[in-house]
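Apart from one protein chain that is not included, each protein chain of the complex appears where it belongs.
Moving on to chain A:
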Amino acid sequence: MNTLLSEDQRDALQELMNISMGQAANALARLVGAKVTLSIPRIVSVTPLQFAEMLNDTDVWYTRQSFLGHIRGEVLTVLSKTGCDSIGELMDYEVPLDHDALSELLLELANILAGACLSGFTEQLALNAKLSMPTLFFPENQQTVHVHWASTLMMEVEFKVEASQFDSRVVICLEDIAVDTLLQALNRLLE
């Protein structure tokens, strides 16, 4: 997949990610009243097997959301277990978080981060995609991880709230069929 993208297309994709993740980080920073740092976006190609391997970390929570429209795929939000109480407190939850409050917090965070990431991304490309509500996902309860794509372009960025020792990763996986649409939209921005 790396060879599928020209250097200019990769640059454009990375910049689009920077911009949309910047919007997501700003949404989170305002919500928790603390600075959020962002990693440089990582853009790679993954197979379902590699995707499944990402889902075996026991130190994190996972949420999944799918999106449909001009481009389709799914968004995985990975949230560290450490720092959840601290983030919850900043967001006016009662701490320590009980089971229900923790679920609510995780889904709220996933919705803010993934929602801002995806909407920023598609708006800049003048494409539309509708994101479903997030659901918590427990890989250990699944025999196999079901995905409905054969290979994918994966874009990943990490958010850190240093004051709370909390971090989160948002992973956007595009279905193969959406990659062509994406490349065409990128080329329009590079004209």
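Please note the rule applied: a contact is a pair of C-beta atoms (placed from the backbone, for glycine too) under 8 Å apart; a residue touches a chain by one contact, two chains touch by 3 or more; residues count from 1.
In this text, contacts and distances are computed from a predicted model.
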- Just by its UniProt name, which of "FtsX-like permease family protein", "Alpha/beta superfamily hydrolase", "ABC transporter ATP-binding protein" or "Response regulator" is the chain not shown in this complex? "Response regulator"
- Message: Using the document's definition of touch, tell me which of A:19, A:68 or A:177 contacts the absent chain.
- Response: A:19
- Message: Residue by residue, what part of chain A touches the chain that was omitted?
- Response: 8, 11-12, 14-16, 18-19, 21-23, 25-26, 29-30, 35-36, 38, 123-124, 189-191
